[in-house]
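One structure is given below, encoded as structure tokens.
For this view, one protein chain was removed and the others were kept in their places.
What follows is chain A.
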Amino acid sequence: MAAVGTLSRVGRLLCINRSRCLIFNSHPRRAISSCIDPAHGLSTEQKEFQKMAFDFAAKEMAPYMTEWDDKEIFPVETMRKAAQLGFGGIYVQPDVGGSGLSRLDTSVIFEALSTGCVSTTAYISIHNMCNWMIDTFGNAEQREKFCPDLCTMKTFASYCLTEPGSGSDAASLITSAKLSGDHYVLNGSKAFISGGGDTDVYVVMCRTGGKGSKGISCLVVEKDTPGLSFGKKEKKVGWNSQPTRAVIFEDCHVPVINRLGQEGQGFNIAMSGLNGGRINIASCSLGAAHACVQLARDHLLVRKQFGETLSNNQFLQFKLAEMATKLVASRLLVREAALALQEGRSDAVSICSMAKLFVTDECFNICNQALQMHGGYGYLKDYAVQQFVRDSRVHQILEGTNEVMRMIIARGLLSEL
């Protein structure tokens, strides 16, 4: 029993209870591996990516995440360092400077980076999504023109779909693009654009044809185009390391050669981008939740009340166990969705929506629970847990609200023959 005392003082074990002695893992031959280790089930190569991303997050992002949030700094230099490692175009093809990795590799990387700063990682994922859209739907000239600089993050990108009058009902957007010789003339505005005003390349969904999704095209608008302006920088609850602004088009002339794909293909392009984007956002939520479970665990082992550490309290033990279980379940779902997307499975759209829905909800709850476990300290900005809560809250809203995710899943189910 002396060993119990030693280990509970040192312990990283989740389940020590000195007085109960029931659930103590002391079998000498059983490996004490963490059940929430995100490396489980990955290939050797993926573990290398993950390790590198975790190192980068711990050294280059985590020490600054509070400052970036507090001072609303868009960490351009750090993101460019990340781009040097290949994070600017993770699933973009190598011939234009991308890393050519799979969706699963990407999910693993964003999950790891997110433990360093959710907001910055989320922006990097949006940047990647736009880069991929140009890589996939652009012609040779467009890919050559935009992708290499996006991959090195010499230039940054923004995804412009939402408008003041069309959020969930994205297909009803009204920003118009009227053909005039070799240009489109854009009029309208986009709302809540991440990076808006500080980025260089705007991937804009606009109406070139009639009503509905079939009348929408996708144009790449470059900064400093006359007629392009921005609203005020929004003050947000979280995601403060990325500026959010309205993007305004007033007789903005955009060359026809900047159109991705055909007229009328824009909505499909937008939705294709979002399938991957949803996995990425869910992966960011995973990273936040993983960091929070560790923070909560560490806190329970240190904080004492009623003469014992909180880790001896059965309610908190059970709560932590539930958090860990939901974290692992979430991770499995995201990784399965990533596999489905990269293999082009028929259920890809539905499972990406399921992953986004389930994971953003559960991971926010995990972060919130972790804050609760910190007690009053959890509410102070000195402690990182509140930033993970604030940053991950918006994941339940953007890239398609979780309500829209339900719509997509229901439609998939009910339209089956």
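Structural remarks
We adopt the following convention: contacts are C-beta pairs under 8 Å (C-beta built on N, C-alpha and C of every residue); 3 or more make two chains touch, one makes a residue touch a chain; residues count from 1.
Assume contacts and distances are computed from a predicted model.
For the chain that does not appear here, its UniProt entry gives the protein name "Electron transfer flavoprotein subunit beta", which is one of "Electron transfer flavoprotein subunit beta", "Ubiquitin-like protein ATG12", "Trafficking protein particle complex subunit 11" or "DNA repair protein REV1". Annotation: of A:45, A:70 or A:169, A:45 touches the absent chain (contact as defined above). Checked against the full complex, the one of A:101, A:191 or A:384 touching the unshown chain is A:101.
Screening A:84, A:139 or A:168 against the full complex identifies A:84 as the residue touching the chain left out.
Considering the complete assembly, chain A touches the hidden chain via residues 3, 6-7, 10-12, 26, 28, 31-34, 44-45, 47-49, 51-52, 55-56, 58, 84-87, 90, 94, 99-101.
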